[in-house]
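Attaching a single structure in structure tokens format; questions to follow.
A single protein chain has been omitted from the complex, and every remaining protein chain is retained in its original position.
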Amino acid sequence: MRAARLHGIRDLRLEDLHRPTPGPGEVLLKVASVGICGSDVHYYLDGRIGDQVVTAPIIMGHEFSAWVAELGAGVEGLEVGQLVAVEPAIHCGECESCQHGHPNLCPDVRFCGTPPVDGVFAEYTVMPAKNCFPLLQGLGPVEGAILEPLGVAIHAVDLAHLKPGQTVAVLGAGPIGLLTAAVAKVSGVSAIYMTEPLAYRRQFALDYVADAALNPYENGTDVITEIMRLTGGRGVDVAFEAAGASETPDQAAALARPGGKVIVAGIPSDDTMAFTASITRRKGLTIKLVRRMKHTYPRAIRLVQTGMVDVKSLVTHIFPLESIAEAFEMVAAYDDGVLRAVIQVSA
Amino acid sequence: MRAARLHGIRDLRLEDLHRPTPGPGEVLLKVASVGICGSDVHYYLDGRIGDQVVTAPIIMGHEFSAWVAELGAGVEGLEVGQLVAVEPAIHCGECESCQHGHPNLCPDVRFCGTPPVDGVFAEYTVMPAKNCFPLLQGLGPVEGAILEPLGVAIHAVDLAHLKPGQTVAVLGAGPIGLLTAAVAKVSGVSAIYMTEPLAYRRQFALDYVADAALNPYENGTDVITEIMRLTGGRGVDVAFEAAGASETPDQAAALARPGGKVIVAGIPSDDTMAFTASITRRKGLTIKLVRRMKHTYPRAIRLVQTGMVDVKSLVTHIFPLESIAEAFEMVAAYDDGVLRAVIQVSA
Amino acid sequence: MRAARLHGIRDLRLEDLHRPTPGPGEVLLKVASVGICGSDVHYYLDGRIGDQVVTAPIIMGHEFSAWVAELGAGVEGLEVGQLVAVEPAIHCGECESCQHGHPNLCPDVRFCGTPPVDGVFAEYTVMPAKNCFPLLQGLGPVEGAILEPLGVAIHAVDLAHLKPGQTVAVLGAGPIGLLTAAVAKVSGVSAIYMTEPLAYRRQFALDYVADAALNPYENGTDVITEIMRLTGGRGVDVAFEAAGASETPDQAAALARPGGKVIVAGIPSDDTMAFTASITRRKGLTIKLVRRMKHTYPRAIRLVQTGMVDVKSLVTHIFPLESIAEAFEMVAAYDDGVLRAVIQVSA
Partner (left out) sequence: MRAARLHGIRDLRLEDLHRPTPGPGEVLLKVASVGICGSDVHYYLDGRIGDQVVTAPIIMGHEFSAWVAELGAGVEGLEVGQLVAVEPAIHCGECESCQHGHPNLCPDVRFCGTPPVDGVFAEYTVMPAKNCFPLLQGLGPVEGAILEPLGVAIHAVDLAHLKPGQTVAVLGAGPIGLLTAAVAKVSGVSAIYMTEPLAYRRQFALDYVADAALNPYENGTDVITEIMRLTGGRGVDVAFEAAGASETPDQAAALARPGGKVIVAGIPSDDTMAFTASITRRKGLTIKLVRRMKHTYPRAIRLVQTGMVDVKSLVTHIFPLESIAEAFEMVAAYDDGVLRAVIQVSA
């Protein structure tokens, strides 16, 4: 089968590899669409994310949909030819976190496309049957791929316990920030204030769900002052950090109302999350960290099927597998207009 | 001033009473619109709700909007002539419930139109200034009156802690059931299943927000069987009881998924709430009781102002104060097409 | 092997049965101590609990400790000869409840000694290795057996979310009520008020952990009046129902403070749980149902090992397997002084 392997920094090679074989409880999947996630780009540009280092050639990719191509022994409930969205994390199922219902915190998780586990920029892959969620009623391969980042957004909103009529800020209008805003929007929020340095993303945010989209680099202090003004001096009930910048966690804390919440979804490149202690303390804030997602696929499917959340308009570019290097370069450059790029492996 | 007082069962009399005078921190209000609530009808038909008995002539009415007519000493932040929605509960502010942020549980609350406290089917009333919430940007007197039952619905949904993509059932499509469904709808719920014996209310529910509206009296067991079928045998995440029938709490328990919630908003005429113990136990249910509302006016105003929740279409009839007896008879008869009737005291 | 099977109402027979063989991931256990639970007595006296009916001879028993006798294929972390406490529920691991961390709500659970699954009033049994929790540091077979009802008590207290310095009522001073009180005691509660009709249990409760132990049948209304007096008219933060009487759920509601909780652990014989609606509504109560337990064994072991909870003094009688019928008759008669009777199958 054809697959794209990362051999080093900015060294993606298309290769012919052996097609894997499904074991008991597994299925062979013919990969359909795969989103290029920010974490893939980190590996592409830096060869690492923190202490997770690419030390051998690896197939990246984890946001994906696929057609079921072959059933392993004992698999029930799936059919060959069926289009499925695929949860990319394979949890141990035995540890305390898994047993208590938090598979996203499993320390022994195997995650597609995270070293040393191969991902899905490839024609075929094998996954446990229970990771596969059939896509019915007009959900296509591209929407199926975006269910993964949508799941992260749903998990972020789950952590926030929003109430109808509350207000939020979302720092960062990349795909995770936008999807978080979209899920917050359908969760009863009456105002969404976003910040984002890139002009085309601010415009997208306004067209998509935001009530305001501000440029944090126009003038350092204006973002907080302006959102405090928009909220009548009160601050927002929940501030979502989805930018991964060094200053955004503390900005989120500054924007939250007394007793409010800060939900951190961004991954900072310097691996530091710092707050002004007195700001967080005087407001008695609760800060929660988003670790991937749990139990979100069925709900993500319903939110897209009912039209409550639009995932398709986030997909601004589609490339064939052969053009994957070009796609990565485009995403890495934050080219104008790029939100989510998808590799269409098969159609 | 003109006022309607209840002197006995079905004995509403229009009388001339003294206009009250606002004390320090209070305002004189010229009453605009007042909704006729089910509890008003209980007093009208039975002279009591449980152990709350009408023993002397009383002015009923508590769902209302008004114009500020005069400011008592020390009142700031309100202006004469301003249209306000009015929270009808006057809490003690000192008890443990009030101090802990649950004024709706205050045992010493004084509530408009609940014996022995006079309500607002009258030209004027006096209320604390802090009970008055200015209505801006096109919210009129009728919407202002409906903010009170909307607040009950918001409180019911607050208790449910809904997550995006969850599903709910709402038993009863009267005003509280419909508003609860509407608030659930904008809180991320992807499917709403309602039950209601009256055909016109089922139709309204479907036009308003429901995905299904079933008749519980067509065939006793069908409602549960049908909703279980619609949810793939899983049940709903949260079942709201808003009917006040003797069987609906247990139906709600039967509809909830394992680990789900039952939120009871209905007021049963026999004052009993009974469940099949094994059904509630095997599913480990959580049952929460709705007691009026807390802290909902600012959020209710935002939900209506942004167009997220439509309260106006629930108001099917408007009467002048002179026709209040006719209005009560119509509401008490569950006449075809009646949802909320409003008394327009002044315009 | 020797085993006691229930053939019909009050018809327990000692028989020679084939010793089972452990499959992969399972262990053969030589049963040590088995408590006689109230549910066992229900089957013994009535042949059923609600719709769970004894239709074929069954071995009852599920509160137990055992020695590991043989390891099935692939079992790690256990050793032959080791004394273990055994979680009696075998969950499916695949359903939504299991995946979300609520195995106690699994609809496909197989539970030792619940029809049609055989239990452990027998010399040997086979269980999954992961259900076995090694007992270290001086915990003996009898303590090991009582970890199961202790787990139910821990789960009941988990549901209550107690805060240090709060107060509770516990209705019913049988083993579950007493253990719930004991766990509440070490969870920061500053006062525990119990009710119990049997004099020797009231005395035990006072000696064990209770601040007061009242007789509910001395005078119907006195229990509530007296506990309200003891709490200065406020009521308790949490009322635990552990009696299974028809009136105790509503008594619990009457005892809870505004905004308080009612935790229902008792199993009523008429399968009805009824409340006075207005009492629960005016206080905005939260009612939670206790369904067995989840994730409690490691914590139960620590609570007993550290001496925080005394389980041993609850075991008032120990019988050999040969005397099991005599033991059941004694427990069924609520003989003076009986709390938990244990069958010592092997020693």
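Just so it is clear, A, B and C label the chains in written order, and each chain counts residues from 1 on its own.
Note that in this section a residue touches a chain if its C-beta (ideal position, glycine included) is under 8 Å from a C-beta of that chain, and two chains touch if they have at least 3 such contacts.
Bear in mind that the values here come from a model prediction, so they are computed numbers and not experimental data.
S.K.: Need the list of shown chains touched by the one chain that isn't shown.
M.R.: The chain that is not shown touches these displayed chains: A, B, C.
S.K.: Touch as defined at the start, partner being the missing chain; which of A:56, A:73 or A:277 qualifies?
M.R.: That would be A:277, which touches the missing chain.
S.K.: For a quick check of understanding: of A:140, A:258, A:320 or A:337, which residue touches the chain that isn't displayed?
M.R.: That would be A:258, which touches the missing chain.
S.K.: On subunit A, where is the contact patch with the chain that was removed from view?
M.R.: Those residues of subunit A that touch the unshown chain are 50-51, 96-97, 100, 102, 104-107, 234, 257-259, 264, 267-268, 271-278, 280-291.
S.K.: For subunit B, enumerate the residues touching the unshown chain of the complex.
M.R.: 93-94, 96, 99-103, 130, 295
S.K.: With the missing chain put back, which residues of subunit C would touch it? List them for me.
M.R.: Interface residues of subunit C facing the absent chain: 154, 157-158, 161-166, 183, 186-188, 190-191, 296, 298-300, 302-303, 306, 308.
In this text, only the chains that are shown with their structure count from here on.
S.K.: What is the distance in Å between the mean C-alpha positions of subunit A and subunit C?
M.R.: 44
S.K.: Residues of subunit A that touch two or more other chains: which are they?
M.R.: Subunit A, residues with two or more chain partners: not present.
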